[in-house]
Each structure stands twice: as C-alpha cells, then as structure tokens.
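Heads up: the structure comes next, in structure tokens.
The complex appears here minus one protein chain, its other protein chains still in place.
Moving on to chain A:
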Amino acid sequence: MTTGEPLIVLDKVNKYFGPLHVLQDVDLTVDRGEVVVVIGPSGSGKSTLCRAINRLEPINSGTITFDGRELPAEGKALAKLRSEVGMVFQSFNLFAHKTILENVMLGPVKVRKEKASVVRERAMKLLDRVGIGNQADKYPAQLSGGQQQRVAIARALAMEPKALLFDEPTSALDPEMVGEVLDVMTSLAREGMTMVVVTHEMGFARHAANRVVFMADGQLVEQDTPDAFFGNPKSDRAKDFLSKILTH
C-alpha cells in the first residue's frame, strides 16, 4: 500500500566508525505507507542504517530527510523528530523501573505533555490491541520476551508516529514467541503504517513487505519486491546470502 509520496529519503549517506566505512553512499527512499524489509549478513550496517534514520547515530555525510525536512542536528528539534519516528529494539529496552502501563504512557505524557487521563485510555487500548491489557500493572521483568516486545511496539505506537523502525525485533526471542510479535507487525503493515524492518524472518518479508532491500558491506546491493528478490536475486552476494539462510 504505497502512496508514491516519499516520507524517508536517504541521499548519499556515509557513516564511519573510525576507519570502518559502515554506510557507503546509501540512497534509499521509503514512501508513506510502505513496508521495507532490510536484510543482509551480520555487520553489513543494517542497524546503523536504522539508527541513522532517527539520528541515534549521526552520519558523516549525505542527507536524511524525514517528512520533507532534513534531520535536525541536536536539541529540541531533534527530540521532536524522534517523537515522530517510533523505534523497536532487538532487546526491547522497556524502562525497567516503570510498569507496563507507565512505559506506554511516558512518551505522550512527558514528551508531548498530553493529559494523563487521555493517554491512559489510549495506552490501555494499545495494550489490549497487542494482547497485554491484563498485565498493565506488572514490571517488564515479569513478562516473557514476546510480551515485552509487544509492549515495546505499543510504547512506540502511543506516540502516534509517522513511521516505525524495527531493528531485528524477533532475534532475541525464543522461537515460540516470534509469531506473536510478527502478527502484531503484520497487522500494522496492513493498516498502512510506514515501516522499516531489519529482520531475517523471510515469511514476514514475503507476505508483509512491499520491498526488500539487501545490504552487504555497508552498501545497498539490490532492492526489489519480495517475490522478485527471493525468486530471482540478481547479485552474487544476494544469491550467496539467500542460499545460506534458506538451506536450513
């Protein structure tokens, strides 16, 4: 469900960690409502790409534009941008000293200064939606990994973001919990949420993504629809990578 209207635009983005050239002239456009899955070998720069989009990681050259504006460098404007881009981490990162409900409410109340009573209602709806409504008063450590990740998604949604970034959201989960998280993500994709998803879940890529982007050694090697990419990868790197993950 893409609109052809760009929301996230990366133009010739370069990023170094010391001598390591982690992002090399990366160009990428994500349209409003589009779901882009990023795959590639470990260390190819997928996380860095994801984190660059909300400037958790500053870049060295090139430009990143979100919703028509270049990313602000620091301060209040940057904080505001981040509040419009939700992020879901591999290790959940729920606030350990806050209850589940507080985790979801914190952003809208503290960052956006919304009224707690209004936010509480929205937060409970979101928790119900991800199937955690009855655990609202527990602390993160009391929940399973799959439950924590669903709360993390609810926390991101509570800010009513224009886009969601996922960095390997199911990689830290026991296999039996992967499905429950992917189900939530799939339903978000169907509803038209703009999503950039770093994942190795090929099933999700096939049925939920509009586009698959393949990264290797800091470069976007190829991108295509899921059917075309998985059915007929063009580059040797992609063929090699797919043969490795699909033969298991």
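The criterion applied here is as follows: a residue touches a chain if its C-beta (ideal position, glycine included) is under 8 Å from a C-beta of that chain, and two chains touch if they have at least 3 such contacts; residues count from 1.
Here, contacts and distances are computed from a predicted model.
For the chain that is left out, the UniProt protein name among "SRPBCC family protein", "ATP-binding cassette domain-containing protein", "4Fe-4S dicluster domain-containing protein" or "Putative glutamate ABC transporter, permease" is "Putative glutamate ABC transporter, permease". Screening A:Met87, A:Leu126 or A:Val178 for touch with the missing chain picks out A:Met87. Seen across the whole complex, the unshown chain contacts chain A at 54, 56, 74-76, 79-87, 89, 91-97, 106-107, 110-112, 139, 141, 152, 155-156, 159.
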